[in-house]
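First comes the structure, then the notes that go with it.
Other chains of the complex are left out, but the ones given are in their true place.
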């Protein structure tokens, strides 16, 4: 099949998508296991319980934040997969390494929930997010510019526009980690902003002429 | 593609469905981890074990109840997804927020199992269910009335009928939470009834003429 690189094989990316969806869904849903129900002795008052509940607030914030991060990565993963025709070996292994870092997020979330004032925990959390976005960037670069796995109809202009944003995301995470040496508040601030910036990636545009051809073929 | 909003793209909603199915299935199955096997010292009698088993009854009831709640949400999610042509950005993010609340259910279930007589636990449990149904309502409203993502053949009459029931569900959860201030028994009673009411949502009807066109196209 490697002799027909532009040949459109419907469903060729389906199982990799299924595996990725599985890892995304599990990583996101496992996060909830880190929110521990407070343990109180018999005879507790509602006030004591409320007070104990206050202590799980950092876990809850970390849960919401990590959940959204994972799913924003998913949204972009989905957007890219919709315009590729198949996976080559390099993309396959890059995607697996990407999933490895995604599945580390429940650990760093648990870590940051427990030590939310510690620079080490905050750094670890960012390092995993940085690797997620960096591996995603390498994968995107390979797909959009080095290989011919993107549908031909995708315009070079939109490929470049997204490439800029993907790189910006990784750079932001790197800056955020570095800022930790000065003050963790900037770090947390950048962590919070970066996924939001990823939420509004420009769409990949199709060249109308090419798109017509595609429709005729199918 | 955004220029052809009515264009039917088979499989356009498939990956979001796969991710959602993953989160639903994991959230439902993780619930079982909250039912803890009793720990007894060696030399226990069968009677002692039976007595200890009695203590896990609240966990078991909470498990059954949450499992059914999650799956009733799934049934309705599935019904809606069958008549939409694709996800736009707004629906995508609404769905992700919806999934976030669904994946919180194992935590509130664990909470209610441990403190089944506490008003705080019962309120937390209801708040998460309320947000699930409220976000679902916002999503439904956007899909059925604001966007053109529903298949055109779906009649306006049936769209409105379901809208009423979706809103009723959210209102019921809100009333149930408020009732907790008077007595938790009404709260629990309404919690138990609401998913049952959701089980028998009217079906979305297709306009026969439009349906014919759809069949001819495909």
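Should a chain be cited, it is by its letter among A and B, assigned in written order, with residues numbered from 1 in that chain.
By definition in this document, a residue touches a chain if its C-beta (ideal position, glycine included) is under 8 Å from a C-beta of that chain, and two chains touch if they have at least 3 such contacts.
Keep in mind the model is a prediction, meaning the values are calculated, not measured.
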Copy count for the complete homomeric assembly [2 present here]: 4
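Note that only the chains that are shown with their structure count from here on.
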Angle of rotation relating subunit A to subunit B [CA atoms, steps of 5 degrees]: 90
Separation of mean Cα positions, subunit B and subunit A [Å, integer]: 25
Subunit A to subunit B touching residues, read off their complex: 17-18, 21-22, 24-26, 28-33, 35, 37, 39-40, 46, 49-50, 53, 63-64, 67-68, 71, 74-75, 78, 81, 199, 203, 206
Subunit A partner contacts - residues on subunit B that touch it in the complex: 1-2, 15-16, 18-19, 21-23, 26-27, 30, 33, 92-93, 96, 99-100, 103-104, 106-107, 110-111, 114-115, 118-121, 124
